[in-house]
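What you see is part of a larger complex, with each chain still in position.
Going in written order, the chains are labelled A and B, and every chain counts its residues from 1.
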Amino acid sequence: MITSFLARSTRASARLSTSLTTPISGLRFKSTGMFSKVKRIGFVGLGNMGLPMATNLFNGFKHEADFIVYDINQKTTSTFVKDHNTDPNNKDKVKVAKSPLEVAQQATVIVTMLPASQHVESVYFGKTGLLDGLTDKHLVMDASTIDQSMAVRVAKDLHEKGAKAIDAPVSGGTGGAQAGTLTFMVGSRTDADFDIAKPYLAKMGKNIVYCGTNGNGQVAKICNNMLLGISMIATSETMNLGVRMGMDPKLLAGILNTSSGRCWSSEVYNPCPGVQENSAASRGYTGGFGMPLMAKDLRLAVNAAVETKSTVLLGALAQQLYNQMAANKEYENLDFSAAYKWLSENGK
Amino acid sequence: MITSFLARSTRASARLSTSLTTPISGLRFKSTGMFSKVKRIGFVGLGNMGLPMATNLFNGFKHEADFIVYDINQKTTSTFVKDHNTDPNNKDKVKVAKSPLEVAQQATVIVTMLPASQHVESVYFGKTGLLDGLTDKHLVMDASTIDQSMAVRVAKDLHEKGAKAIDAPVSGGTGGAQAGTLTFMVGSRTDADFDIAKPYLAKMGKNIVYCGTNGNGQVAKICNNMLLGISMIATSETMNLGVRMGMDPKLLAGILNTSSGRCWSSEVYNPCPGVQENSAASRGYTGGFGMPLMAKDLRLAVNAAVETKSTVLLGALAQQLYNQMAANKEYENLDFSAAYKWLSENGK
């Protein structure tokens, strides 16, 4: 699992452990940072990631709060309601909203999980978007991976309404979403906002990493995934070169991993089949983190580089390479570590 | 120190511990793998690396063996003799040879430490080269970083003479050479050859890593340094991007290092000044592993890729970038992590 390496951030851990010693009663979780008097929790975006996240959030809070969900795909929301709205004493336990606006009008704690910046723009700022329904009673957490600039704009507009805004992109994939072991990289205006958001995120993830002010959750995710994306291709080039020069791949990986070449991609997720038993490479590159997702994250990185006048030569090249593999029928559904397969199938 | 991360290889360690329990008497170290009846040890190449290595080898064996040294720079050999030939009872303790051939004629254990493949070719195969003086009594260890093909050719020709051949390129830089803490990546024909060579290498280094057959020492070094060279630029691009997007560099490094982006360059040797106290970055990029050395190692990697029909897109790009910095007066003498400085000084 990609996310299993992320430790709880120290500041957060410190707070969390304190909070756990505090007695919890009813819906007031002041000392743990829980948002007070939550009656209904909203969730917008029930896709491959959003659906299992919403499920975990529901299971974690079903005794404290009711739910309202929204997705443009009505089949998904119907299923969610059918699966969870099973309390004979509360027929409104889980409702489907007609629009994001209705979510904002009925719920005070809201999570959104959307594919890209344009969907976030539409859900927050569109005609029946969230924004018009928000007040100073709201806590809104966006778990989408989007441009920093859009995350900053969302936060600014929410703050003007008095609402609390959290950007919290995740890593961990659909596996992590289902298991509730995602990592959240969190940007928030204040420590207090971070503390208030944390218990909700903790129902969906294992590691809640503090990254600084609003937008910095996106920065952390974009930066980490750019470095990861480059390292994976670099490890693939290195393993392929070494094997063709005659070295045993396990021996080579062992030397790299005790040397200055080591990286997460060589140590934990080696792209050469057989080097590690549990790597995607050793199960035909199935599952894991798909080519289009890595291509998307690197695109965000390259765009951010242009905006900030930063040079990312290797980042731009890696973006092209994942893009190329994501556009290839044989590779588009494989894990991003299939960069090794791409290289090694050539020249035989 | 770049080399401090390399553990002793398991197989070697196993043998070494066995050998240490065996009684040692006189110059016969059969059970420890020490070459029998060594009377004189030879060293060819007393440059920035070779001189401190030869000094450590001398200090480690001065009670068991005499020495003979060769370098085209006679000033260096004179100084070495003056410094070490101080035994009043043995005026021949340390001698200067007129040629590599003379080294081969007088010494049975020989270490060579030369800048590049063409120097190895000349020292071994030139008119008064080592080769013509070698017999089945010889153990020759080449610590130079060269093409795999040249290492394989050296081994083949030495084996035809009956000599034992070891390729043992190092990492650790001049600091490691002086402190005797180098890492040797060792290729040898047999385990027995590896065992015989090990006690000599152990006087000059701390980690003696078994890499397989002759030439594989070079493969391991080339592969590790290619991955290292790419990772360092990737880390520099990432840190620079993150900082320009507004993140605190220490916080960003902390997140990367507990996440899937982590690599040796981000964790141990972060190129952003101030992130780690003891990094080259935090002392103005002085000392460390210089731009021309990284450029040279990546050139070997790119050449090896062409020879083996392997694709190294990121490797070739990184090679160009180190080459560019090595050709720049302001950067040529800096540590290779100054790739961060190169990126960060732009666009301000």
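The criterion applied here is as follows: a contact is a pair of C-beta atoms (placed from the backbone, for glycine too) under 8 Å apart; a residue touches a chain by one contact, two chains touch by 3 or more.
Keep in mind that this is a model prediction, so the values were computed, not measured.
The total count of identical chains across the complete complex in this file is 4, with 2 shown in place.
We adopt the following convention: only the chains that are shown with their structure count from here on.
Chain A meets chain B in the complex at residues 2-3, 5-7, 9, 148, 171, 183, 185, 209, 211-213, 215-216, 219-220, 222-228, 230-231, 233-235, 237-242, 244-248, 251-252, 255-256, 258-266, 268-269, 301, 304-305, 308-315, 317-318, 321, 343, 346-347.
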